[in-house]
Each structure stands twice: as C-alpha cells, then as structure tokens.
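Missing here is one protein chain; the remaining ones are kept as they sit in the complex.
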Amino acid sequence: MNFLSLFVLIPALMMMGLFVSKNRKQIQFVMATGAILLVIMSAAVTYMYLTERAAGNLATMLFTADTVWYAPFNIHYSVGIDGISVAMLLLSSIIVFTGVFASWKIDPLPKEFFLWYSLLSIGVYGFFISVDLFTMFMYYEIALIPMYLLIGVWGSGKKEYGAMKLTLMLMGGSALLLVGILGIYYQSGATSMNILEICKTNIPIQAQYYLFPLTFMGFGVLGAMFPFHTWSPDGHASAPTAVSMLHAGVLMKLGGYGCFRVAIYLMPQAAHELSWIFLILTGISVVYGAFSAIVQTDLKYINAYSSVSHCGLVLFAILMLNQTAMTGAVMQMLSHGLMTALFFALIGMIYGRTHTRLITEMGGLMKIIPFFGVSYVIAGLASLGLPSLSGFVAEMTIFVGSFQETDTFHRVLTIVACTSIVITAVYILRVVGKILYGAVQDKHHEHLDPATWYERLSVVTLIVAIFAVGSAPFWISSMISDSVMPVITQLAK
Amino acid sequence: MDYSSFLQMKEEFSLLAVMVFLLVYDIFASEKALRYFQPIALVLFAAHTLLNCVPREAFEVAGGMFQYVPMQTYVKTILNVGTLIVLLQAHKFLNEDTNRIKRGEFYFLTFSTLLGMYFMISAGNFLMFFIGLETASIPMATLVAFDKYNKKSAEAGAKYILSAVFASSISLFGMSLIYGTTGTLYFNDIAVLFTGTPLQLLAFVLFSVGLFFKISLVPFHLWTPDVYEGAQTNITSYLSVISKGAAVFVLFTLLVKVFVHIIADWQPILYGLAVVSITVANLFAIRQQNLKRFLAFSSISQAGYILLAIISGTALGMASLVYFVLVYMFSNLAAFGVISVIEQKSKKILMSDYNGLYQTNPKLSFVMMIALFSLAGIPPFAGFFSKFFIFSAAVQQGFYVLVFIALLNTIISLYYYLLVVKAMFINANETPIETVTSDVPAKISFVLCTVGILVVGLISTIYSQIAVFSFGI
Amino acid sequence: MGDLFINFFSNPVPMEAYLGVSLIMFFAGVYGFLSRKSLLMILVSIELMLNAADINFVVFNRYLYPGQMEGFFFTLFAIAIAACETAVAIAIIINIYRNLTSVEVGELDEMKE
Partner (left out) sequence: MQYTLLIVLLPLISFIVLGLMDSKWKPQVAGIIGATVLGIITLLSYITAFEYFSFHKINGVYEKLIPMHVEWIRFTQYLHIDLGILLDPISVMMLVVITTVSLMVNIYSLSYMHGEKGFQRYYAFLSLFTFSMLGLVVATNIFQMYLFWELVGVSSYLLIGFYYTKPSAVAASKKAFIVTRFADLGFLVGILFLSFYTKTFDFGVLTSGNASVFASTTGVSFMGLSVMSWAMGLIFIGGAGKSAMFPLHIWLPDAMEGPTPVSALIHAATMVVAGVYLVARLFPVYEVYAPDVLHGIAYVGAFTSLFAAVIACVQTDIKRVLAFSTISQIGFMMVALGVSGYGSHEGLGYMASMFHLFTHAMFKALLFLGAGSVIHAVHSNEMNHMGGLRKYMPITNWTFLIACLAIAGIPPFSGFFSKDEILSACYEFSPYMGGVMTFIAGLTAFYMFRLYFNIFWGKEHKHAHTPHESPFAMAFPLVFLACVTVVAGFIPFGHFVTSDLANYDIHLDYTVAGISVGVAILSIALATIMYRKESEVPKKLATTFAGLHKAASSRFYVDEVYIFITKKIIFNLISTPIAWFDRHIIDATMDGFGGVTQWTSSRIKSFQSGQVQQYAYVFLLGTLFIAALVYFIH
C-alpha cells in the first residue's frame, strides 16, 4: 500500500463519512473536505513526480507498489504513475472538486447522491493509478454503475432511458474489453497481469489481430467512438450537472487512456497494422460529431455531440502512433475534460434558473446573468481552440503530430480532422449568439438569480485551470511527452 | 470389518445428530420448551457448521463408496452457511401461527436434503450417489409443497416431483447402462473403463441430463420458474442456491474424475448448454414481473455461467466454481431474503409493487441492490470477482468465443437487474410498500449476506484457501 | 437367423430379450408420461421407467458380471427409493386434489411463461 492508494482511500473514507452524517451541513463538510484533500493530494503528487523525474528517475512508472492479490490468476494490486496518469489525476481532482460545489445544494437525497458520486470517483482514480490489467478493468467497471443511479434518480428528461442506454452500452464496451484483457494476459504468457510485465513479452501477431480491435473498441465505446457514441447524447442530456461533468470530463477519458495504455502499448504490431480502420472511425467521429452538434437545439445535446467530436480527436491522435500526436491526445483529454466540465456546469446552472435547455427558448441571458454568460463564452472559446485557453495547445499538438505521418491517407484524414475547428466555431457561436445575445426570449427570464458563491467557486476553478493549461503548456506537455516515450519505443519494436 | 472408519464421516454424523435431536425435541418437548425450538435449532446448526469447517486429509470409507477430499469441506461449509442463512430468513415465517406446528418438519426435511447432498458430494460410487441424489430431492418435493393450503404450492410440488422423478429415471437408466458397459459402480474403476464406446456415450448423456435437470440448464430447466414461483420463498431460495450448488460441484467432480476420458465429448455439450442456458434464461428473465420467477430465470442464467468454470476442467476452474457458488450463495440469498420479508409483510411479489421501495425501506432496498449488482457482476461486489475468475478459467483453455457470448449476455442480465433497481430507486409510487421491520434472525442473515458480498471479493484469502485444495484434470 | 432361433431355445432367455423388454418398458413409461391426462397414470408411467432401469441392472449383473452383487443391490435400493418417491408423489397428488378437486395434469398451469 503506498500513498497513491490514498486516491482511492479518500473517497472511500468520504463514503463512510457520508454514512454517518446526519444533515446537509455535515454532508457538505465531508464532501468539501474530501474534495479539497484530493486536490491537495494530486498537486502534491504532481510535485513529487516532477521532482523525481528531475532527479533523473527514468522508470516508466514511478512510485510503483505491488501487492499480490489473487495469486492463482497472477492478479496484483499494483499502482504506479507516469506523466499521463499525473495529468489525469489532476484533471480528476479538479473535476471532482468542482462537481461537489456544482451540486452543493443537490436535492433530493443529498447523502445518496454523494455516496454514488464518491464511488464514481473511486473508480476514476483507481483506474488512473492502476498498472494491472485486472484492477484497471475493475475500477473501470466500478465507475460505470453509479452512473445509472445518478442519472436515473437525479437526472432530468428521459432519464431512465438515457441511464439505461448509457449503462448498457458501456457494459457492452466492457464486455469486449474483458475478452481483450483476458486474451492479452493468456496470449502473452506473462506471469503477471501487470502492464509493465506484459509489455516485455511478445503477444503473437495472430492473437493481436483480434485482441487489438476488441480492446480498442472496448475502450472506444467509453471514448464515444463512432458508431458507439450514441449513449453520450442521451446519457449526458439526462444526467445531473455534476455527473455530466464527471462523466464527460473524466470518465470518457478512461477510454482514451485505456486505448493508449492497453491497446497500443501492449499490442504495437497490431496497432500499426490495424490503426487505419480506427483512424477512419475516429476521423468520422470528429467531423460527424461536430456536424451533428450544429443542428441540435438542446444545450446538453450540443455539448454531448461536441464531446463526441473532441473525444474522437483524442482517439484519432492516439492512432497516429507518434509521440507528438499522442502527447496532443493526452493534452486534449485534459483540455476537453476541463472545458466540457465547465460547459456542463454552466448548462446545469443556467438550466436551474431558466428551466429550459432549448436554445430556441432562451436569449439575451448575458445581460441577466453576466457571470454565467461570460463563463459560457470562455468555455466556448476554449472549445473552439482559442490560444491561451487549453483547447488550442491540445489541438495544435495533435495536428502537428498527425502531420508527421507522410502518406496521403494520414494527410487527408488529418486535414479532414482539422476542419472540425471551423465546424466547432459554427456551433459554439450559434449557441452563444442564441442564448446569451439578442433579446430576452421569455418574460420569466428577465429576473434570474445571480450566481451563488459555490457556483462561482466551481466555475472559476475550472476557468483558471483552463487558462493555466492554455497559457503555460510547456511543463505539462513535456511531462506528458516524456511519458509517451515508452509507448513509442514499444511501437518501434 | 472395521466400522470405526465410518466415524470419519464427521459432517454427516454431526448433521444426523442435530436432526435426530431436533426430531426428538420437537416431539417430546413441552409447549413452553418448544418456544426455544428455533433458537436451539439455529444454534445447533451453526455449531455444526463451525465444527465442520476445517478441511481434513483425504480418506475413503466403505471401500471407496464414500470418498472424502478436503475441497468437500469447503463445499459443505458453503452449503451449511447457505442453509443457515435460509433458516434465519425463514424464522419469522415459521413462527407464524399457521406454520408453527410444522416447523419441526421444516427443519427435519431441510436437513434431510442437506444430508442427501453431503452424500452426493462425497459419493465414490453410483449407488451412494443415487441415494444421495434422491435423499436430496424427495424431501425437497415435500418442502416445495409445504404450504399445503396454497394452490400454487401444491402445483409446484407436483411439477417438481414429476419432473424430478422423470429426470432421475432417465438418469437411472443411464446409470444402468454405465454399469452394463463397465461392470462396476465405483468411480475410480469406471474412470479407467469408461473409454467412450458409443453405448457408453449414450449412457453418459442419459445419466448427465439428470444432473443438468438439477442444475436447471436449458432445455432441462422448464420446471424451475414454476416451482420457484409456487414454493414458499425461503424454500425457493434454498432450492436455488443449496441444491444447485451441490449439483454443480458434483457435476464437476464426476466430469473430471469419472468421465475424464471423454472430455472431448462433454466439452461441446457444456459449450452448447452454457450458450443456450445463458441466452434463453436471459431472454425469459427480461419479461418477468414476478420477482421469484425473475430470480428463477436469473439463476438459470447463472447456472450457465457456472458451466464456464466446469468446461475448463482445470484446477483453476474448480476453485473458480466453488468460489462462484459461494458468492452466488450470498448474493442470491440476500435477494431472496429481501423478497421473503417483504412478501411476508405485504404479500406483494411483483416488480411493480417494488416501485418506490427506497422511500420506505432504504435498508432492504440497499441490500437488494447490492445483491443484484453482485449477481450482475459489478465491482466492487464479490460477483464481479467470481465472474471474472470463471471467465478467466475458460479463456485459459481457449474458449474465447464462449466467454464473449457470455459477456454479451451480461449486458442483457444487467438490463433486467437494473429494472429491479430502477423500480426500487427511480420509479415513483404513490403507495409504496410500507416499512417492513424484519426480526433479528433475518437481520443477522442480511448482515451475513452483505458482508459476504462486500468482503468475499476484496479479500483474496478466501479464494486462495479454496484454490489450495482444488483439483482438475 | 437360424442361430438366433437355436439360441433362443437352448439358452432359455438371452440377455437381449431382457434388454428389449426393459427398453420397451422404458419408452412405454416415457410415452405414458407424455400422453396420460391423469396424474396417477403419469405416476404409474414413471414407475415403468424406473423399473426398466432396475431390470437393466439386474440383467447386466446376472449376465455380464455374474461374479458380483452390485447390480442387485443397486436395484434393491432403487426400488426402495422408487417407493419413497411414489409415496411422496401420491401425497402431493392428494394435496392437489384437495386444492383443485381434480387430478388432471392439464389443470396444473396456473404458473407459466
């Protein structure tokens, strides 16, 4: 048990705290304390990671710890982090933190809400600190189920349908994944499910041919890869604010992270051979998601489709199989996580006031609730890749990286993917124009409550993070870039 | 002949002692003393469970008719714990005025079936096996028809006894052919002589369908939902867990010990049965409204999953199988327990009756939910681990496609488990079932189940212990 | 054909004949189980099936493995068990009759689908 396990332990303790808390005050206290602790933890881990690297530690994973768990299956509870996990942990902490404040006054059943919320975060954190296939898969599944209840109980609209669809489709993904993982383990002949051990072995190429698609698709479902993305619009549209934030912000990143860490890292030959299929699919995701977003009228649908497009870009970049593009992919995960969380937070807060999410029924909100208006514009600008906001660095890294592949196929796809930045601008500006500018559409919207302190806290934290990543990308990009190296080495084999 | 070796059959004798004591106590004790009948019975049985939970050296009794291997202790302990939980849950039911008079019989019959299963598990000879099997199933029929003024119960009893006897007569016919082709009834000898001649294969098929019936695999499962629905809920849970658990273990033992030479023949059978069982049961389960029927189909589908452990025939598969049964026991009993306490209170058993249950019965809903999640194989509940292990055991032997089909089916199964969760937590209801207060034994049983579901997966010692004594081909 | 004829008379009853009888009994039982309407007749059919198996045991023991007693003993136990089964089954059928005032198997269909 090393300190990384605290990331899992703290939410677990939060759950216990929630069990014994009696009223809303205590619940809020538990959640706030836990969330702050997690943020501090991840900041500390980042610092420790960077100092350790600066001290010349070149191991693939740092702070590793390994405890045998199920000896007959060579299942170990092993943790460890590299730059990518650190980035993801930071992201998770920020989003868990802001999610808590975004749902500060959740009603009804706050205790149960936060219980599931904490369980969800256990899954997320656990996934990012794991280096063992089994524990990774386990945490992945832990993260799936609370979603059902969170959406089903606290959601809105077609919540039961959305929740069920989301859960079942993701379960379908995990079904593919499980076959993939078991196949990898047995075909590699490794004596451990530890990724670092398996990568030293050679999985027979014939096995890779079917294991790679299984694994990639399995994670791809969570990464909203075309055509397995349809859970995303319905699921996100009906989810409560904090859940949308956490799900789109972090959970969808599990998909990209998994593709990177498991599918490509462990099966490099198949990745080379088969990447074209998935490049086409993800390329479609990128453009298709963006085009679909143009004609949506529900704010959450717009954002969900936009997530399809942006997350498609993550997988797209990973499949380019070069260092720069992969770095860009991770940056994009981080960036998309932050900005989509911001979007969902704002949409939730606006919805809480206007009681509608249809852009046709809103207008002129900038004048009424300027704080949300300005924040929404910032989120939008981040989403369409404005420099100094996080989206720009991520997308540019991806495009520059993707362009390193010289053949016409990759070139054309890259250019097609680039067009998404224009389409993104179209739907973002459409929304901003419709809901924030112009005249107020609904008489009831003329007097809306201003933002409360906890809403401001949540929104401002995210905006600051977006600016931080976007304005000073160097350290984070180099941190990620270093950690992509092992995969590149693996691919070069 | 030295009969002292018979004393080694500790579990059987200790259970028999409990049975005899209870029988005598029930008949001769005063009305006042009878008030303590149930506590005494429970304590005695718990003591029996505890006394017999430590594995011993392997031994044989009666020239190999009774063969003990340490793994059996675990299996029997699992059955004991399961029975104990069932009895705890039945405590309230048996204290009702109409049933008080019958409770002695209830215990006696239950323990009889358990004893039958003990013998079945430890059998080293087809005669012993057959006696065990029938001892386990005939009293079961009376238990199913226990509620004698209930039409459904009677119907269920009839269906059970008819189907069971039909199955066992086919099985018996199969045994006769096995005897005819090998000339012996001892497992150890048959294993050598059973080489797979056509007649032997026919014998094997006829014999094994009897066991498939017990495990209720498709297409030998049709009795299951009707009987589960008609029987009193605690008996249903007993039927679904204990009876099935014993049968799957026996199936595995027989396949790897006796029919080891024809592995190439029984693997495809199990393959097909697993696929059909899981799929068909799931398809039926999604449309069930009655929760007992619902869990019946769920248990059929679970039985299909168990075949994945058996099909590998490896030690890993064996350990996974026993572990799966353990986890399944906790999960299923928790679910049935909730259904039974609610049924006793409100006579409501339909899924729609459970709408909004969380508002009035948060704890019961919670137990039900984790039980269902465990059945669906969701971490961190134990069901996830047990499923993962059987899949792993199957993949190890190269059954990729089978595992994949099974996994696709987990999507369907998750769907219907979530339907119940949805009913309890999400669906609105003006008049939810009123708050139910369960008695102390039932509470203990829920705690046991919950702890089991939560802990068995996370603590790997349990699995490791089981794995120590597991055996395969 | 001739051999069979001769064998038939020199060896009073060949094993195949017994097996034939048991097989016919067995399938008669199966047929009865599937086709009779009355629960009692179904019970009788089951008895046929069980006894067919018993005959097998005895015949195999007698003809193939005359040196041992396993088959005979098995049959004894099986008969006892069959008796138990019948007893329990009849008890249940009586219970059915009390509840439905009928012993028609077709009426046992309250629970389905």
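Order of writing sets the chain letters: A, B and C. Residues in each chain are counted from 1.
The working rule: a residue touches a chain if its C-beta (ideal position, glycine included) is under 8 Å from a C-beta of that chain, and two chains touch if they have at least 3 such contacts.
All values reported here derive from a predicted model rather than from experimental measurement.
S.K.: Could you tell me which shown chains are touched by the chain that is not displayed?
M.R.: A, B, C
S.K.: Considering the whole complex, which of B:7, B:27, B:264 or B:428 touches the chain not shown?
M.R.: Answer from the full complex: B:264 touches the omitted chain.
S.K.: Among A:26, A:156 or A:478, which one is in touch with the chain left out?
M.R.: Selected residue, touching the omitted chain: A:478.
S.K.: Looking at A:207, A:277, A:429 or A:468, which residue reaches the missing chain?
M.R.: Of these options, the touching residue for the absent chain is A:429.
S.K.: Given that one chain is not shown, which residue among A:92, A:244, A:275 or A:296 touches it?
M.R.: Answering carefully, the residue with contact to the hidden chain is A:296.
S.K.: Among C:12, C:66 or C:106, single out the residue that touches the unshown chain.
M.R.: C:106
S.K.: Footprint of the hidden chain on chain A, which residues?
M.R.: Those residues of chain A that touch the unshown chain are 165, 168-169, 226-227, 229-231, 233-234, 288, 291-292, 294-296, 323-324, 327, 364, 366-367, 381, 384-388, 392-393, 396-397, 399-401, 403-404, 406, 408, 411, 414-415, 418-419, 421-422, 425-426, 429-430, 433, 436-439, 473-474, 477-478, 481.
S.K.: Could I get the residues of chain B that touch the absent chain, sorted low to high?
M.R.: Considering the whole complex, chain B reaches the absent chain at 158-159, 162-163, 166-167, 170, 196, 198, 201-202, 204-206, 209, 213, 218-220, 222-223, 225-226, 264-265, 268-269, 272, 280, 283-284, 286-287, 412, 415.
S.K.: Using the document's contact rule, name the residues of chain C that touch the chain not shown here.
M.R.: Interface residues of chain C facing the absent chain: 30, 33-35, 42, 105-106, 108-113.
The rule we apply is simple: only the chains that are shown with their structure count from here on.
S.K.: Strictly by the touch rule at the top, which chains does chain A share as contacts with chain B?
M.R.: Shared contacts of chain A and chain B: no chain.
S.K.: Point out which chain occupies the most central position, where each centre is the mean of Cα atoms.
M.R.: Given all protein C-alpha atoms shown, the central chain works out to be B.
S.K.: If we define chain centres by averaging CA atoms, which chain lands farthest from chain C? Would you check?
M.R.: Ranked by distance of C-alpha centres from chain C, the top chain is A.
S.K.: Can you work out the whole-Å distance between the CA centroids of chain A and chain B?
M.R.: Using C-alpha averages as centres, the distance is 42 Å.
S.K.: Once you find the CA centre of chain A and the CA centre of chain C, what distance in Å lies between them?
M.R.: For chain A versus chain C, the centre distance works out to 66 Å.
S.K.: Centre to centre, by mean C-alpha position, how many angstrom separate chain B and chain C?
M.R.: For chain B versus chain C, the centre distance works out to 29 Å.
S.K.: Where in chain A do residues touch two or more other chains at once?
M.R.: none
S.K.: What parts of chain C, by residue number, touch at least two of the other chains?
M.R.: Not one residue in chain C touches at least two other chains.
S.K.: In the complex of these two chains, what residues of chain B are touching chain C?
M.R.: The touching residues are 126-127, 130-131, 134, 138, 141-142, 145, 148-152, 154-159, 161-162, 165-166, 169-170, 172-173, 175-177, 179-180, 183-185, 225-226, 229-230, 287, 293.
S.K.: In their shared complex, at which residues does chain A touch chain B?
M.R.: Against chain B, the touching part of chain A is residues 69-73, 75, 134, 137-139, 141-142, 144-145, 148-149, 152-153, 159-160, 164, 167-168, 171-172, 175-176, 178-179, 182-183, 185-186.
S.K.: Show me the residue ranges of chain B that touch chain A in the complex, using the header's touch definition.
M.R.: So the residues of chain B touching chain A come out as 316, 319, 373, 378-380, 384-385, 388-389, 391-392, 395-396, 400, 403-404, 407-408, 410-411, 414-415, 418, 421-422, 425-426, 460, 463-464, 467.
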